[in-house]
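All protein chains but one are shown at their positions in the complex.
Per-chain numbering from 1; labels A, B and C assigned in written order.
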Amino acid sequence: MLDYGKQILSEQPFSVLLGAELTAFDEGHAELSLAIRDELTQNYGFVHGGVLSYLADNCITFSAASVLGKCVTSEYKINYVRPALGKTLIARSTVLSFGKRQATCECKVYVLGEQGEKLVAVALGTISKIE
Amino acid sequence: MLDYGKQILSEQPFSVLLGAELTAFDEGHAELSLAIRDELTQNYGFVHGGVLSYLADNCITFSAASVLGKCVTSEYKINYVRPALGKTLIARSTVLSFGKRQATCECKVYVLGEQGEKLVAVALGTISKIE
Amino acid sequence: MLDYGKQILSEQPFSVLLGAELTAFDEGHAELSLAIRDELTQNYGFVHGGVLSYLADNCITFSAASVLGKCVTSEYKINYVRPALGKTLIARSTVLSFGKRQATCECKVYVLGEQGEKLVAVALGTISKIE
Partner (left out) sequence: MLDYGKQILSEQPFSVLLGAELTAFDEGHAELSLAIRDELTQNYGFVHGGVLSYLADNCITFSAASVLGKCVTSEYKINYVRPALGKTLIARSTVLSFGKRQATCECKVYVLGEQGEKLVAVALGTISKIE
């Protein structure tokens, strides 16, 4: 299942551009990681919020895909709780509820640095099955 | 004011990587545009939601900066309403309300193609002044 | 159409308990108003956020119902932008986009007092057709 997920991710040019990797993928869960590099920052030197958003958005779609099959993010909300400074971003998403046509998923994004993992963003969203 | 905004945008490596341009910037408003290219798509050939999110997030921060000064997005929500296929993305943000420390802004993201502009996403968020 | 909408509202016991009235209802739009009374406040004397949420939630469902038929709110986000003090709350919702199964709607909630209308909350949400 992880191999299948990695295949899908490799077919997303934007994910390849950013360098995201699928590091876990099983029923109701997905984990993406991303190496931080200068190109991904904003004018204060932190990882750009758009990168955190991309990661959360993609991660909730993967976790939902584990129960829905082909699907796209319909909407989500993200709270940035701390500036992201470190080596690697890790997003972990869990399906909270799902039916035939959509799933509600949460995602927590952490930055991994010298002091371990720190929460940098939290997201909650709806993913819809493609028919 | 537009020149100052363009300067800030050029200092965001992630915005440079994606190719965003600030096309309007005045009190309470900002407009960003972005040329669509293959690198920005997902596995179904549409612009990746993460790109739309980046654009909305950055655009609401710019509109808020026009009334708050230095600021960062604290949180936002985005609804994807139509797959984004076309030549250019255009995001327009308006400040709905603001105080000394934060602003509430909305943003609409359009795709410009052969049939004119079409709404592809809508966002609503909170931007906090940096002190 | 307004009469039909008023009929539906009168069949919602919670709307009757709060005293909401449907004051406009046409394709893509709905307006609800609510007289403020002490019972609807919180411990600082302002209208309780839950009342503003109720009003926004219900108003987006009505605006969506004008294009979808029977439907329920799937999710929404609300930003409270100013404490609500005054005589009457007025919520106005607009459908931003819709398909066969769901609509994306925004809503602005105003308080009407001696100095006219003031924006107190803004919401954005997804409404799903019931099948």
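We take it that a contact is a pair of C-beta atoms (placed from the backbone, for glycine too) under 8 Å apart; a residue touches a chain by one contact, two chains touch by 3 or more.
If you're wondering where the values come from, they're calculated on a predicted model, not measured in any experiment.
Contact with the chain that does not appear here is found for just one residue of C:V51, C:A64, C:V95 or C:V111, C:V51. Of the residues in subunit C, those that touch the hidden partner chain are 8, 11-15, 17-18, 38-44, 48-51, 53-55, 57-58, 61, 72-80. For subunit A, the residues touching the chain absent from view are 77, 79, 81-82, 96-97, 104, 106, 108, 119, 122-124, 126.
Think of the hidden chain as still there; on subunit B it touches residues 74-75, 77, 102, 104, 126.
Rule of thumb we're sticking to: only the chains that are shown with their structure count from here on.
Ranked by how close its mean Cα position lies to the mean of all protein Cα atoms, the top chain is B. Put simply, the chain farthest from subunit C by mean CA position is A.
Averaging C-alpha coordinates per chain places the centre of subunit A 20 Å away from that of subunit B.
Distance from the subunit B centre to the subunit C centre is 27 Å, each centre being the mean of its Cα atoms.
Residue positions of subunit B with contacts to 2 or more other chains are 77, 79.
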